[in-house]
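I am attaching a structure below and will ask some questions about it afterwards.
Shown here: the complex without one of its protein chains, the others still in place.
A, B, C, D, E, F and G label the chains in the order they appear, each numbered from 1.
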Amino acid sequence: MKKPDVSIVMGSTSDLPVMKLAQELLRKFGVSFETRILSAHRSPDDTTRYAKNAAARDVKVIIAGAGGAAHLAGVIAGNTTLPVIGVPIKTPDLKGIDSLLSIVQMPSGVPVGTMAIGEAGAKNAAIFALEILAVKNPGLRKKLRAFKKELQLAVRKKDKTLKGH
Amino acid sequence: MKKPDVSIVMGSTSDLPVMKLAQELLRKFGVSFETRILSAHRSPDDTTRYAKNAAARDVKVIIAGAGGAAHLAGVIAGNTTLPVIGVPIKTPDLKGIDSLLSIVQMPSGVPVGTMAIGEAGAKNAAIFALEILAVKNPGLRKKLRAFKKELQLAVRKKDKTLKGH
Amino acid sequence: MKKPDVSIVMGSTSDLPVMKLAQELLRKFGVSFETRILSAHRSPDDTTRYAKNAAARDVKVIIAGAGGAAHLAGVIAGNTTLPVIGVPIKTPDLKGIDSLLSIVQMPSGVPVGTMAIGEAGAKNAAIFALEILAVKNPGLRKKLRAFKKELQLAVRKKDKTLKGH
Amino acid sequence: MKKPDVSIVMGSTSDLPVMKLAQELLRKFGVSFETRILSAHRSPDDTTRYAKNAAARDVKVIIAGAGGAAHLAGVIAGNTTLPVIGVPIKTPDLKGIDSLLSIVQMPSGVPVGTMAIGEAGAKNAAIFALEILAVKNPGLRKKLRAFKKELQLAVRKKDKTLKGH
Amino acid sequence: MKKPDVSIVMGSTSDLPVMKLAQELLRKFGVSFETRILSAHRSPDDTTRYAKNAAARDVKVIIAGAGGAAHLAGVIAGNTTLPVIGVPIKTPDLKGIDSLLSIVQMPSGVPVGTMAIGEAGAKNAAIFALEILAVKNPGLRKKLRAFKKELQLAVRKKDKTLKGH
Amino acid sequence: MKKPDVSIVMGSTSDLPVMKLAQELLRKFGVSFETRILSAHRSPDDTTRYAKNAAARDVKVIIAGAGGAAHLAGVIAGNTTLPVIGVPIKTPDLKGIDSLLSIVQMPSGVPVGTMAIGEAGAKNAAIFALEILAVKNPGLRKKLRAFKKELQLAVRKKDKTLKGH
Amino acid sequence: MKKPDVSIVMGSTSDLPVMKLAQELLRKFGVSFETRILSAHRSPDDTTRYAKNAAARDVKVIIAGAGGAAHLAGVIAGNTTLPVIGVPIKTPDLKGIDSLLSIVQMPSGVPVGTMAIGEAGAKNAAIFALEILAVKNPGLRKKLRAFKKELQLAVRKKDKTLKGH
Partner (left out) sequence: MKKPDVSIVMGSTSDLPVMKLAQELLRKFGVSFETRILSAHRSPDDTTRYAKNAAARDVKVIIAGAGGAAHLAGVIAGNTTLPVIGVPIKTPDLKGIDSLLSIVQMPSGVPVGTMAIGEAGAKNAAIFALEILAVKNPGLRKKLRAFKKELQLAVRKKDKTLKGH
């Protein structure tokens, strides 16, 4: 298997329906990725080992999704100097505001680049990872520009359809 | 040094003015304790090692205070089966609601017994630790009852003073 | 009937679907428990009497679940020196943030070890009770370690399954 | 001493600077009152006894001020059928939103008439108590109307002063 | 028609499914009431006229339910010296926290006795009204005590059923 | 005195330090205005009369600032078809989130154009009033464009200063 | 096509079911409008161009609906001196409190007149636009008065129906 550039991690398989939106976008851009289930609380040693080894395995960016007292992204960030992108998963009671605050309010020294709660956040995590990879990859930058153009054209098309009515 | 029954941990020395209220209460009850500075994000290996070894060192209860994306208590709880008591430290912006949610909203399997935000929480962490230790310690239970009586009498005294006016 | 080590209390039978998750875990660990319906507001005398007598009946830990202006755990804690674990039940309007704040923000002197809102909180209340009982019970401690190992292996298994795809 | 019509209760002397605003208004209206320090958590028996006996002592209305996990008003309401007015005291961290939710979100069967957080709430608790007493007291009703007129004239006076500039 | 002792007002017929819980309780206690649809924003003159005349019509207590920017209770309270009880109706987006704050945070001089959000609040508004009416009505006080006893017995019965299992 | 185009209303003189920022901007643009103290709760008749007569007095836009259960803007909007702009005043406890929700969450039929909490809101209320007046006033539109240009140049100047360092 | 007086803009076609409530009201009042899909983030150039040209096309008022990090209204307001009315769209996780704060908390100099979250907000945006247009249009003012009267009569009718029961 090709060494993955992006590593998607989540705390539980119940996060997969949201996090697979990140997978789909990375696949669309032809960027290699792996997907892992790791828990800051239930499999802490595996999580630490994973985080410590990621850079050596040539992973470039980590995307971590978790909900509630969402410590996964922060714990990984404490064990690597790779950029870690956090996706707050919506919770059944507090609707993800707990996940968001647990991920974004990191102390100085250990950042997590936090995305929106839920599906938009998962998609954007992939795009943000692509933007990071594109820093030294003009081909990928070009693809991102084309994607941005697509977004614009999709809006413009809807705008025209609506105006036609 | 006597082996400590309670271990107080905090993420930063800036938490000490709050957490020392826990120290004072443990001291008052004659229960041995240690105080540690450990960070889930900045010294993760030390934190993990500490948590894994605490039971072997005969620590009975852990009190962990942290603020913001407060992962300390949760990370320790992931690495021990000792009861972990969490104290949310007030933050300058969100006033500790971030700390509270990051500590209390733990996923099933890994509990943290969470106290109030700030000073009341630090004091109560000590009392809760004493209540745990008293489960098999009738002498300590008796002291706790006396303490409860004291609290009651203090209120009653204030009540009488006020009524006198 | 064997004297219960853990006493599960809730304010209303509508809390039972959540609180039974605590029952199941205690049963799994072979720890004796009782379940009570008591209300801080509707049956205050029964609640006070219950709380005052719990220690004498050799109860070791109390788990109290309630929602809204959730005073049950706090009122019990005011009438016993046993450790009281609070489970905030989700409410239909404010989603349990009211229950959480009503349980966790206790004044100094009278702690309640607060768990997450809802189902995770109910399960964790049982585990936290077990951790407290294990303080002087090496057999139970061993079971908790095995349980922790199980959690880890379950995550690891899911991780492997996912990687296989 | 004249039997008090209104009983003002608070959880701690630190609530007195706020609650005295209720005293001042009752005094201004010539309504008899008493002031008590009682804690739902620290002096629960005294609180219960107080609440159970209030009606027999001819108290007509109870005003209860408390902060944080503010159980005082609710616990009193559980032990009396007198109308209980709750005043949420501002807390240093969550600014009284915890106090408010702990007081107002009472379960069906046991109401607490909740006022605004802090000083406005303390003053309004007194006025609300007066409105209750006035239900069968035309003289007091008349005084309340005069007070309302005063409020209106005070606003009108300020309005005129401002317009003059 | 008998002059009503209690007047139930709501801002819209969509509030009726909640507010009818207040009607049912008043009916159960044999207390006369009327029900009105009045809007602080859509029929302000009718609302003002209603509030100004309520005392003259011998209404003793007003219960006002409203949602969102819920001004109904406050506007009525500004036009009468009768006790006004506010019921915050749950909203589809903010779940009633907007209704609650709009009702409870009244400025000094014009109190609204605020109940819980939604159904519990509607029921409790009726009980609170009964408690107010009972101040000078020993017969009603007795009924309220019997009701309180019923609540207690209902909890006790559930408690026994549960213990039997 | 020239008939005012804009009428600034506030619930209390304590709101004046914030609301005077609106006065200053209107003065700067040479638009006539009046300033009133009116309370939805303490002087409801004056408020209603004011609102009903505003259009007849040739007022074009109303700016209403209030805090807490801020009903002033909504009550005025219920009594006029003039555009009403609401300014939520910061409160000492809930920091104005109560004022904001009380003003913005108006029911359908009776809008209030709500501004930011506090000083920015007061300034913007004036600008928004000017934008409304400019709908049929090309001279004022031109001044607003110049003002917008000024804002831009002020930012640009700061940008240049900073780049120079 | 007649030049539109009001321009309704939204960030996505998913906002249309809410925003069409604004269309319906404008249609009912016989006011010309256009509807556009424009995104501050996905079609920023189109949005800027649209905003800059709106006044020249004789648009009088802009209504902008958006959800989440809802920048659409603010970005348009930054590029025009026409009054911009913002409608916060409800989000699946945070229920629109994110949309509301992103729209209403504008910095001084660039106001957005913010409406309630969701459907009530969309309807009120239309009415607010009509109120603005009516500033110099007595015919429209008259229609708004009739509409206000209708609202009042509808409430009054419901009130009568209810009283009849």
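To be clear about the criterion, a contact is a pair of C-beta atoms (placed from the backbone, for glycine too) under 8 Å apart; a residue touches a chain by one contact, two chains touch by 3 or more.
All values reported here derive from a predicted model rather than from experimental measurement.
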Study note, to complete from the structure: Touch list for the missing chain, restricted to displayed chains, reads A, B, F, G
Review point. With respect to the chain omitted from the figure, which of G:S102, G:N137 or G:Q152 is a touching residue?
Key: G:S102
Check your understanding: What residues on subunit G make contact with the chain left out of this view?
Key -> 11-12, 39-42, 44-45, 48, 67-69, 71, 74-75, 77-79, 91, 94, 97-98, 101-107, 109-110, 112
Review point. For subunit A, which residues touch the unseen chain?
Key: 55, 60-61, 81-83, 85, 100, 104-111, 113-117, 119-120, 123-125, 127-128, 131-136, 141, 144-145, 147-148, 151
Point to revise | Interface with the undisplayed chain - residues on subunit F | key: 90, 95-97, 116-118, 120, 148, 151-152, 154-156, 158-159, 162-163
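Convention: only the chains that are shown with their structure count from here on.
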**Study point:** Repeat of interface E-F, chosen from A-B, A-C or D-F - more than half of residue-number contact pairs shared
**Key:** A-B
Check your understanding: Between subunit A and subunit E, what is the separation of their C-alpha centroids in Å?
Key -> 49
Point to revise | Intercentroid distance (Cα basis), subunit F paired with subunit C, Å | key: 51
Revision key, fill the gap. Between the Cα centroids of subunit F and subunit G the separation in whole angstrom comes to 18
Point to revise | Where subunit B touches two or more other chains, by residue | key: 97, 104-107, 109-110, 116-117, 120, 148, 151
